[in-house]
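Just one protein chain is left out here, and the rest sit where they should.
Note that the chains take the letters A, B, C and D in the order they are written out, and that residue 1 is the start of every chain.
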Amino acid sequence: MSAGTQFAAAAGAVVALPARLVEPVMYGLQRLLGIRRMPWVFLLPNLVAVILFALLPVFINVFYSVSGSDRLFPWDRPLVGGANYATLFDCDNFLDPSTCSRDLFWRALGNSLVFVPVQVTAMILIALLTAICLNRDIRARGFFRGIFFFPVMLSPVVVALTWQWILQRNGALNGLISSAGLTPVNWLVFPNTAFFWSVFVTVWAHMGFYTIILLAGLQAIPRDVYEAARMDSATPWRVFTRITLPLLKPVLLVVFILAVIRSVQTFDELYVLTGGGPGSATMLMVQYIFEVGFASQPRNFGLAAAASLLLGVALLIFTGIQMRISRSGRDD
Amino acid sequence: QEIRLLAGDTGTGGALFEEMAKSFEEANPGVDVVVEEVSYQTIVESLPVQLEAGEGPDIAIITDLGGLSRFYLDITDYVDADYFEKEWGQTLAWLRGGRDTDAIFGMPTTLTVNGAYVNLTLFEQAGVPVPEEGATWQEWAEATRQVAEATGTDFAMEMDRSGHRFASLAISYGAELVDEEGKPVVDDGLRAAIEQFVEWHENGTMPMDLWGAVGGSTHRELFSDFLNANVVLYFGGSWTLAQMDTEVGDLFDWAVMPAPCGPSSCTVMPGGGAMTAFAHTEHPELAGKLINHFAQPENLDFYISNEVEIPSAASQIANGVEYPDASERTKEALATFTAQIPKMADAAYRFQGWRYQRAMMNALTTRISQVLNNELDVDGALERIEEDVNLAIEAAEGQS
Amino acid sequence: MTEASMTKTDMSVSAFLMRRRGRGRFHWTDGLTYAYLLLGLVVMFVPVLWVVVSSFKTPANLAEFPPTILPFSAETAVVEGFDEPLPLFDVVGEDGETVRLAQIRRVGIQAQMIDPADPEAGRIVVPVENATPVRRVYLAFENYTNLLASSGNQIWRYVFNSLFITVVATVITLVMNSMAAFALSKYRFRGSNVALVSILATLMIPATVVLVPTYMIVAQLGLVGNLWGVILPTVATPTGVFLLRQYMLTIPDELIEAARMDHASEWRIFWRIILPLSSPALAVVAIFSILSRWNDFLLPLVVLNRRESYTLQLALASFQTEYGIQYEILLAMTTLTALPLACAFIFLQRYITTGIASTGIK
Amino acid sequence: MASLTLDKVTKSFGAVEVIPGVDLDIKDGEFVVFVGPSGCGKSTLLRLIAGLEDVSDGDIRIEGDSVVSIPAADRGVAMVFQSYALYPHMTVRENLSFGLENIRMAKPEITRRVTEAATLLQIEQLLERRPKQLSGGQRQRVAIGRAITRDPKIFLFDEPLSNLDAELRVMMRVEITKLHERLGNTMIYVTHDQIEAMTMADKIVVLRKGVIEQVGAPLDLYNHPRNLFVAGFIGSPRMNFVEGRIEALGEHTITFAADGLPPLVLDGAVEGAATGAPVTLGVRPEDFLVSHAAEKGWPATVSIAEQYGASSYLHCTLPGDRPVLIHEPGQSKAGRGDVIHVAPPAGRWHLFDAEGLALGNPRLS
Partner (left out) sequence: MASLTLDKVTKSFGAVEVIPGVDLDIKDGEFVVFVGPSGCGKSTLLRLIAGLEDVSDGDIRIEGDSVVSIPAADRGVAMVFQSYALYPHMTVRENLSFGLENIRMAKPEITRRVTEAATLLQIEQLLERRPKQLSGGQRQRVAIGRAITRDPKIFLFDEPLSNLDAELRVMMRVEITKLHERLGNTMIYVTHDQIEAMTMADKIVVLRKGVIEQVGAPLDLYNHPRNLFVAGFIGSPRMNFVEGRIEALGEHTITFAADGLPPLVLDGAVEGAATGAPVTLGVRPEDFLVSHAAEKGWPATVSIAEQYGASSYLHCTLPGDRPVLIHEPGQSKAGRGDVIHVAPPAGRWHLFDAEGLALGNPRLS
């Protein structure tokens, strides 16, 4: 808290001067518009940024998805209607990606459909376990917290390079294995092991974030409820299932939604680590979009935009359902 | 008046151009040539988008010669067109990206050549004779396999995960890749090359690490394997020479081999950079003149010899260039690389100058990796390569 | 204080670990906890440590398999008649005795060696398998100096750019997000829900996917190659607004009413009351903003097209080019870019947890 | 220092009418206490006066001038919030001076006022502390100090003592009373607490569901509640009520009967009483005369005898399972299960008709 205040003081110093200039302006606005309209004044900068750099790009993407050519500016692009969507959905049999014109899109979708549940489940389980351990009365709690949070700070590129460096044929892991007398495995060459490591590395990199949130949630559970449970002869396991989990539910929900959204958006780490390989075993949706719309030449903005919109709609529906479920759960 | 020139940050490129630009600035008072070194990734990935948006430098040294064609400034009027035609007739066509025009869009700076590096020491230890010039890919595979077996080396051959590298093999096997109309060609040559390639991966001649383990269009290389003598033959590019020279040291003897032959030809892919001005520049004349300045023979020699690169100008290739600072082995290697230039197949040149070359190369890497991982069979891969490229063309032309 | 430290020194390590903070006996679950945490320590930290250690290895040492744990380099000796120092080898002779020789040149499976103690004795030809290099622990700081040098000593420029982007974007993020959060938490007005939802919905847009349109907008604003072109698109973070709003909801409305009765204008209420009171949440948002700005890659890659506007991350990436990966420099660079964050983290980790706890995500 | 008039003030939140219409006159310098059950609109009324809410209809006048369209800051009123609403990140001094800085008062004048207020409230030595470092009572004082520095015409207090513990509450109560005597401003004070209302007010306003039930001096309300609600609400512990009917009317007596209870003859007379009318008899716990032996009055069985030391409360049951609470001064000798006989003395009872309105005024004194 005190450092929080110090921090605020430091930040305050940086912006003190501009703030002094802003104050009369804002006061004038308040005079002009009245208090009732002031919230809009406060919202305005953020809203402008959101509209300009988040919503507008989405709308441009919508336009891209119904237009063709590799031109950047919408006015240079001829309309092609639903052609991009038609291309994406050009399949003989939706269950078999290799019958599709854009088989990679469907493979990426399929991979995401496996990757996201597996990764999110692993992530939440491990983060929860870690948070519970860190919430106990243990020595060096701050140190361990630091350890688990540390990877969150590394850039995705660094994370991927680090693990690539460790997992490569002549990497540290194989060094360890061969010095233990076992046969080294070329981890990133086999679809299954590569998939495992994709999950592992992304969990490794992000779980600290969720651990901290869950930890905060755990700490918000009143101590005396646990003491009451102790007096009620509850075993540790029952305390966990009947007290901790239910009381953590709201936080778990936030964590779940965030984890799913970010899992679906996984890109940087895997792009560097596996490049989506072997074959297309770890290519996820965002990488597909990136490859089609950005990494390839000529860039097929239209197809990429169409794919990304489908992804966005899917996420939106998912979150909507989640919210609905959680709300109904809270009402009873 | 400021002219911005963008150069990749490899080698000493930027600094050399800055030096050469000095005399130009003296001759044209008030002109300021700003040379910026950027990462190679910027040149490949973000420069095109910038150009789309009408942004970017006045001049850049680019490697996607055909793909960016429509952003180039026609500098015919500012340069000695005949001289350019004479020196770079072939490569100038690449810059036109298949357009039917005689315009001059820039000056090819360096030439790069794909090629195979071979660990001679391993050959010596295995007691296997090094295949002569004119040996086929299969002979090379056989020989390196023997060496690998005899010396306990991990792998016989490796190739960068790059469509450009693979194209060398493919064209040697008779693949056309692109026809005169600029349409993709998927023929038996390509099929044979892919089948051959898959076989090598299946029988362990090549490791899965590169082509097998990576997906999509990602570029990947494992040159460290060669440096550590984990592989007998490494198929990479001429630009790795400097690294070879410093890092291998006297660990083993190595050499660059002449292009292995396929059933059709003994070709490798050419490549290289070109200096082009862009149409959006505010000082077209200055930009053109600056390029012309760099194109003067003394500047060319200065640049090539300091950069230790393969020259691109016909006269330089013919006369040779002095590399005062390079080691013996490097000079030897450069000579071998240069010697490949005349042997290169037409298809290689055509492919290099094709606007949709990158689409084809991406399709090659993506699809071949899928074949290696049993996601596709060879027929399926061929079908898809054609489909991918056609879709790219359609999309680019806005009619999909 | 002294008493506490004395009792601490009295305790053996195991007692130190076994004793839980404060009260209570050692329970089997504590054993499990420590086992898990130690495993976590290995999995989470050792890879990073490995990278740091590796960044001090020479290229030759890096390429070795199996890798050595510590950075080694070959021992060399200056031998008369040779300009360069020569690497030393322990050579097992035919009689089974080991002598230490300096290698002049190696050709394939044989090496020419010379006895450094007795250069006059002439060259000795030795089969390579009989020679093992003499090595010592050596920290290859030259990886770092080379890195600085190869960047043309522009590294400080990159550091400045990264810092500038990080600091400015974070400050703007904090001010803008908290203004929005203030409006969305402390006023009842029509449209507040729409505004909130539309801000939060942007959470679902992967940055990669809208890269191209975003770039186009930046270009239209004339900000290509400008650090502001990276700063502005990133300042309106939905999570920032969300966290700050959740926190501000817990600040009692009465404070605002009291301030209003105290003649404070709305801006003054925001600036003097709400903002200082939100500092725990601001700290959290700041930390995440700093992390993501510092590590940002794709957008800077497209927007920052001039080398002088490069960030550290872009510089890092430029060492991994089509012309080969220089692992030693890459690793050094990795260590260098992660280092400032590590330092920042050591100071801030406590506030992250308490801050998040106090924002009351529920 | 000002008079305040509420003129048909109404307030609705959406469709809910919280204050259906209040008329009230408060004279200059009066200490007025609003009491009423939770949710009756006390705070709302106070906030309407402060200007923190807008009136739906009606008029509020301070010194005769309508203030309904004047913003809160300019009405010349100061409010002390239940939670104090001190700015947690500012020192006491900053808390006191923030409002003055906002109107760009000259620095020396600010210092003067802050010092004055601090001296008055004896918080000079706390000026550099933060609210967190203060005890509840000290915070309370700072909150009042903040109001004082603004030199308001009217002070508004919204349950200012409810967060303090019993002992502190007594102390602060006395201090606020003293403060009022010293400053002489008009003060309006909202509370739940019986004792506060009784001891501090010049005038108590009893509210129910946004309607004023009775206005008057504390002992007036205590002794002469206008209706059942006020009778039950004012006084703690509350008045005992027994429902029954008037059995007979004597000249100076009334005989009250209820099922199962022996008829009780009440000394005193009230207007409007009629034989046979259903009425409610109200007797305050301290008004019951207890006889431990003599069989006079109602028999009450002691179920719990609470000994406070200084006095005793007997929780008893009358026949018919009617609970009744009796207050005996000193340490009672009655124990659980004892039967005592109780009856109110002359005039120390209240009768209410079927509508709950008090029947005249029985008190003889």
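The rule is simple: a contact is a pair of C-beta atoms (placed from the backbone, for glycine too) under 8 Å apart; a residue touches a chain by one contact, two chains touch by 3 or more.
Here the structure is a predicted model, which means the values were calculated and not measured.
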| item | value |
| --- | --- |
| Candidate in contact with the missing chain, chosen from A:Asp90, A:Asp137 or A:Asp224 | A:Asp224 |
| Sole residue of D:Lys132, D:Lys178 or D:His252 that reaches the chain not shown, by the stated touch rule | D:Lys178 |
| Where the missing chain touches subunit D, by residue | 165-167, 170, 174, 177-178, 192-195, 198-199, 218-219, 222-223, 234-237, 284-286, 304, 306-311, 313, 315, 327, 329-331, 336 |
| Sites on subunit A contacted by the missing partner chain, in the whole complex | 222, 224-225, 227-235, 238, 242-243, 246-247, 249 |
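By our rule, only the chains that are shown with their structure count from here on.
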| item | value |
| --- | --- |
| Approximate Å spacing (C-alpha centroids) for the pair subunit B, subunit C | 35 |
| Residues within subunit B bordering two or more other chains | 45, 49, 53, 224, 228 |
| Per-residue overlap in subunit A, given as positions that touch at least 2 other chains | 5, 72-73, 170, 294, 299 |
